[in-house]
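Here the complex is missing a single protein chain, while all its other protein chains stay put.
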Amino acid sequence: MMAGDSAPRSRPVTVADESRRMKARRMIVMGLANVTRPGAAPALFLVLVTLVMGVLSPNFVSISGWYFMVNESISVALIAIGTTIVLISGGIDLSIGSMIALGGALSGSLLLHGVPMVFAFALVVCVGAGVGVVNGLLIVGLRLPDFIATLAMLTAVRGVLLIWTHGDPILGYMTGSYSRIGGTTKIAPYLSVPILVCLGIAVISAVMLQKTTLGRHIHAIGGNREAAVLAGIRVSRVKIVTYVISGVLAAVSGILLAGYLTEVSPGTNASGYELIAIAAAVMGGASLYGGRGSVFGACLGAVALTVMTNLLQWWNVDPNLSDVLVGVLILLAIALQRLSIVVAERRTPSSRVARPRTARTSGGPGVARG
Amino acid sequence: MRRSLRVLQLQETPAASAVVALVVVFSIASAHFRTVSNINDLLLTSLFVLFVAIGMTFVLTAGGIDLSVGSVMGLGGAITGLLLEHGAGTTLALAGGLMSGVVVGLLNGLVITRLKLADFMVTLASLSIVQGIVEMMTANQPINYSGNALGNLSGATVGPVSVAVIYAVVITVIMAFILRFTSFGRAIFAVGMNPRAARLSGINVEATRVLAYVVSGFMAALAGVFLASYLSTVQALQGSGYELEAIAAAVIGGTSLLGGKGSVWGAALGALLLGTLQNGLVLASLSGYWFDVVEGAVIVAAVALGGGLQVLRTIAIPVESRRARAAG
Partner (left out) sequence: MKPVDKPIVEVRGVSKRFPGVPALDDVSFDIRAGEVLALVGENGAGKSTLVKILSGVYRPDSGSVVLRGKVVSLHDPHQAQALGITTVYQETTLVPGFTPVQNIFLGRELRQGPFLDEHLMKKKARSLLREFDTDESILDMPVEGIGALRQKVVEVLKGLAFEAALVILDEPTAPLTDREREALFGHIRRLKERDVAVLLVTHRLEELLEIADRAIVLRDGRYVGSVEPRETGIRQLVQMMVGRDVESVVPFDAGGADMAGGADELLRVEGLTREGVLKDIAFSVRSGEILGVAGLAGSGRTELVRVLVGADKADTGAIMKAGRKLRLKSPKDAIQNGLALAPEERKVQGVFQTFSVAKNVSAAGLRHVLKFRFFINERAESRLARDYVSRLSIRTPSVSQEMRLLSGGNQQKVLIARYLVANAEVLILDEPTQGIDVGAKSDIYGLIQEHVRAGGAAIVVSSELDDLIRLSNRVLVMREGRIAGEIEGTRGRQLKMEEHRLLDEDVLHLAAGVAE
């Protein structure tokens, strides 16, 4: 039965071509949606790796092997989640690299000064939120392009960090409980605090994104900013919130990382993390054009990237190659995303939905013409 | 009266005034600042940003952005150094290093225009890729510049001034000329300002953009060679952070992040301003890291003000526009 017609139901379906076209269209769209479904890529990658390595070297894929890799990937997973949220709203946060370093250095330093753990961590989280607010204000208030604003913050925060620490490493703050929090000490067989924290944050973020108004609005802004504005959504507020979340998650990641590595060396800056976070998020299905993304996909992406770097080490490949690979992966990912958009537009020409980033010249609500 | 108003409207004026002001303040505050050797140092250390900023100006004016310049600096220095180590002549080595910058720029440009991918993402990715390559090249054995033909670019002097500074001035003049007085330069402005109008005027928009990235890659590689010579060795991370400084210098000099507006002299002034700031901070015995913070603030201010100045101009203009309309 052809839907959408006002023809009475007793009349037989006439234009068979059209109904077949509609069906085909539907199938193609669903197919594309499945293949590019958030989380599909890293999941596939991990399954592949397990199979291959399972055959070649069983030691690599023992359960304890997985445990270590997952544990190692948590700090990336957390910022990947934050990046996913920012990407969904159509923005980008490059400042998280130095934010992690700052978070770690601050917690170590505060602990060294005898501040009780809870307060120290709370303070660090607040700083993360503060940086997020500044990012948000720069972008929303001063109308700076997001990558410029967050790039500037990346540099500024790194500068602050280096001024404060003079480039010296921070050590000696480890305690038993921090070691548990950092994940070097397990709290249960194959379970560590970071893994729990990450799971918790992932669940909360996923629920927020899918089931709350805020999450809905974040998707809307990234999907079609004008539509969101027309619908009365406070775009500025929502964007600032996304940057705050990103900053907070980077701070938490820094806290955990400091516990895991047992020392913080700000001299060798944690740069490159922002790219890895983007790579993980994009692998997990986040679109650089906004409107799409998956928290669990990002987590899987983070694990996948860690597995990949471990694999490369296993094969004695030059560690610097992983930098190269991250870059190549990102390029591939965005090229694929662009391809899927082009394909989708070509297959369904009659559904000319307004593309959020194109200039409009007629007919839309935002044009000043007589 | 009219003439002086026009000077005020020049996009380079804010940068020039800031530089003058800073120089005056620092000269008063510190005797050491005023010495010839310090001024020479200042100019020398500003060189590297200058070159990258000039390349960045081309890209920004064309409406794009190039975040990969930091690593291309390393690449240029590394390749030239390697060629010299293996006995190549100076010219060949230099050409090799510069070519590497050209190739990266070409790849950036092609991927961005042909595949229609976001410029900052693509150049961010190539930043990572090139960085990795450079690290691999310098990992096992440092590439040394001391004792080779290009090793003393900074040391050699003509009178009180470094040879390098003279090269820089010449290059700046040439690049400024290209941007301002050639059809290529005009095309860059047109493409950055209004790509549709540019296309309808018969300009090849894609080729112009690709060439802009090539220029940026070239200048970054050039900066890398100079920097390696100054440091006497190639450090993989030597160019790290330069992309932001270059953007800052360009924006301070009046280049618009949105494209269509740019000035090589402005970028030079911007680089000079940043160099002076850095120099002043060092003299004040402040940790060099202060510079990072300051830089972040400066770029924010420059971009925000840049927009603000535009607004001021449009407000201040009505007087002229009324005159124009009265005439027509």
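Per-chain residue numbering starts at 1, and chain names A and B are given in the order in which the chains are listed.
Everything that follows uses one rule, which is that contacts are C-beta pairs under 8 Å (C-beta built on N, C-alpha and C of every residue); 3 or more make two chains touch, one makes a residue touch a chain.
Remember, predicted model here, so these are calculated numbers, not experimental data.
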Residue in contact with the excluded chain [from A:Ala227, A:Leu261, A:Leu312 or A:Leu336]: A:Ala227
Identified contact with the non-displayed chain, of A:Thr175, A:Thr213 or A:Gln313: A:Thr213
Where the unshown chain meets chain A, residue by residue: 3-6, 15, 18, 22, 25-26, 29-30, 33, 207, 211-213, 216-217, 219-220, 223-224, 226-228, 230-233, 291-292, 344, 348-355, 359-366, 368-370
Absent chain, residues of chain B that touch it: 181-184, 186, 189-190, 193-194, 196-204, 260-261, 317, 320-321, 323-325, 327-328
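In the analysis below, only the chains that are shown with their structure count from here on.
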Chain A-touching residues of chain B, taken from the complex the two chains share: 67, 111, 115-118, 120-122, 124-133, 135-136, 139, 240-241, 243-244, 247, 257, 287, 289-297, 299-300, 303-304, 307
Complex contacts: residues of chain A adjacent to chain B: 138, 142-145, 147-149, 151-163, 166-167, 271-272, 275, 278, 288, 318, 320-328, 330-331, 334-335, 338
